[in-house]
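Chains shown are a subset, placed as in the full complex.
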């Protein structure tokens, strides 16, 4: 049973209106348990839309989405996945520990069990001493780690991440990538990961899914297995650079006339 | 540096205040302004001291009207904004009215309210204050309840959270700073409204009517002693609301939550 | 004076120059001020070579301080209020006491049993504030009632609804205005207008605590130092009294003048008011505008003894000399002699006025 | 632009619907409410439902078509109220402009000199706690007496000044916040151009402040209206809506519906001012990115 199974999915926003957008057309994707899959592609190609479809935050226009062998809707109700976004999206008014406890609270866990799990998650992301601070007292990278802890708190088998490191500086980002790999390996979590960064996609993934816009589709899927024990040296390794080059080539095709792509936002959006 | 800054934050206004009072006193002395026109600060102060107990009584009457109205208006405003956030259609209906009412001089309704209730009771004044507060609170809190981060809502939906859970865990906490901002605006407004509503008749025991009747009787220094009382009352309301706002925003870390 | 001698004979001749004069009223246009509007309308001011601007009042306009500030040349004010301002440094002087009697009433429903000021104790007593409440305090003091604790004082709105709704036991009313308001209202029990029988009326004049009301006040310094201003004052008082005499004899015409001035009160109300105001002025035994020393002294002594809500008296000491003068009005009456105006109105009889609903 | 217009039209429609709803509720209460008022949960907050306290809505509206007085050449009330509201509108506008000028100038001063901000800002707050009713007589007494540049202070100007007194504060505070909102990077950019303080103020700080100033102006506009109406009531200034309110309130003993015509007139006046600011908002912000609301 695959972790994610997207079959013949298309998504059209504002169908039949002048503002119609064909965000996704005939997308097929299967993610196996334990796999790390990245979605990459130019802005507006539908990466986030695809992720939201998997998360059942959107309904596909056509096609079907299955998660862990259930419908997407059922697996959302069952909390089969955790989610993290570009903005850590912590709640300012809750302490770090209470932020991590949020999904558990909603599942109705009792207090002690929640506290224990929060402690465990804080140790996992190596921030045990920050439990009682407020989110705004942490640096961006630490906030993002808390957000990951929150996403994993209920031990979901699947993690959905939408550019989670987009707001971090490159050095922190590389550090976070390492951490994410370690955590996912420890918890054996399947990950679908949206990113704009080629090295990030290559470094993290078993497979990189390259997408193109207008309408959004999958143009290529690149296998880049850098092995289980990635570390700082991997980033200087030849197969890392080879992976980068492969993904870049694949993207180049999708990314033709970049000069004025996505121009004139005002006209497009309203 | 910080201690120095704090000192400066305290001394500068003090210097300005002293200079202003000195200028006032000087102007009265120099131009020989008649007492019925403008009393010097020293005379006002001595009147204030002399009448302190009467000023206190009058301030407690006006202050009570402002306080009751403030509390009632806030409770009412918060409850209705909950309804509005729950039933969008209701919001579409009421918000334009609330926005419009914030722009019009509704204090003139006191004249009407006085006839709808007994002129001898404080109820019309309190209702007037409540109305003013209500609309300020409504507009702000409704904004706080609806203008939540989309990431937060999406996250809650990914947890399969109910609408009620979203209200409780996202919308309400998000609206708290807005509520206190509204309080900061409405606290002084409540005091001022309570004075102005004494303008249209009723019991003559509040600061507003004391001020007008003293002015009518050419007892200017006494009138300004009551004005001083009125300023102090307004400042107390304002200060309390600022303190509350700071307490409320300490948890959320956002130092400038004031948002209109 | 000699100069006025020449003018009275040269009645229709055009003035070489006209003197601009402004008069501050206590309130908005109504028949209470009919004499001045009539003097303007009938050209009595113009005859005296005056170009008079009549300035309306408002809730917070204190006419006597407007005068003391130099914003206007003359002001109307009740005597106790003006004396209080005088004590606060406004150097003003009463030059003509137009209303010879107080027109203040305390009106209550007949069934409340308030027939004299002694019955005020423990009741909700309405008043308007703004310095119009001294007679009430005087009556309370006279009866030994503490204004702060012995009664519940309530400031009335601009209308008499508080009395009719039963919120107030006895409401302050001027004979010429608010008393008419209640008589213009529909009695819900009968469906007809209220009648005087429905009410008890306590008159402060009759209670012996009436204080002097509408008087013309002038700037004392200018009066002493500025001969031209003094002359203007004489002419102004003369023409004003002439206006009041006109209104005495032409009640309805004066009503029309006031209505034409833009008063929004109804016509029957204005006629009632005109008639009642006439009763406060006429007959004037000493001559209209002349200050009766007895009435003055009574007003002053009441003002010095009467304690208000805050326990202070209107006046802390007797007014200094020069608070009033009859010199101006006497010169003015001389002018009126020359014009053949009857300024005592000994033959005055009021008319009967029927009030309509809403004063219309 | 088009959807914005549609949105505005929709809101206006909703406004009228809700006003109609309030009228219906009013009449409904008259049917079920106690004649002499009553208590709810022990508090005497139920208003009297009789015709003196709560005239019928149609009574109020029909007044507009009646002459103000019974005299034959009297104007109809709608005309009088409209005229009064327009008169007050002009005063409020003067007050608003005056208040804006002072408020913006103060804000510029405070943004320039930290000492000014430290020393002045607390007193601006204090100034707003001074009851208008205490200031009214003082300002009124300037009328006809104070001379400025050879022209005599007209009485109506006092009303405008009181309007300005309530208007300037939110404008000063909002503008100050706006002036401080210029991004540090933009300030640095101007500094890198060796721009003078004045250039920075007019080319960067003020334009950047506009989004903060517009809501402040909205508050200021309603403050100006309140100030002017209070001042008109206080000084009895003839011609304005405040004066009509006292005059009609005086007639409420016999004609309780009449005063509502003036009260609605005051509401219209407030809305007109708000509309004016909204128009300025649209003009000033037309080239700015539109807010996205969730």
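Annotations for the structure displayed:
We call the chains A, B, C and D, going by the order they appear; numbering starts again at 1 in every chain.
By our rule, a contact is a pair of C-beta atoms (placed from the backbone, for glycine too) under 8 Å apart; a residue touches a chain by one contact, two chains touch by 3 or more.
The model shown is predicted, which means the values in this text are computed figures rather than measured ones.
Taken over the complete complex, the protein chains occur as A x2, B x1, C x1, D x1.
Everything that follows uses one rule, which is that only the chains that are shown with their structure count from here on.
Centroid to centroid, with C-alpha atoms defining each point, chain A and chain C lie 85 Å apart. One inter-chain figure worth recording: chain A and chain B are separated by 47 Å, centre to centre, where each centre is the mean of the chain's CA atoms. Separating the CA-averaged centres of chain A and chain D is a span of 51 Å. For chain A, the set of residues that touch two or more other chains is empty.
Among the residues of chain B, those in touch with two or more other chains are 37, 111, 115, 118, 149, 199-200, 212, 215. The touching residues of chain B, when paired with chain C in their complex, are 34-37, 51, 54, 111, 114-115, 118-120, 198-204, 209-210, 212-213, 215-220, 222. Residues 59-60, 62, 64-65, 68-69, 81, 84-85, 87-90, 124, 129-131, 152-159, 161-162, 165, 167-168, 308-310, 312, 314 of chain C are the ones that touch chain B when the two sit in their complex. Within the complex formed with chain D, the chain C residues making contact are 22, 27-28, 55-62, 65-66, 69-72, 157-161, 164-165, 181-182, 184-186, 188, 259, 262-267, 357-360.
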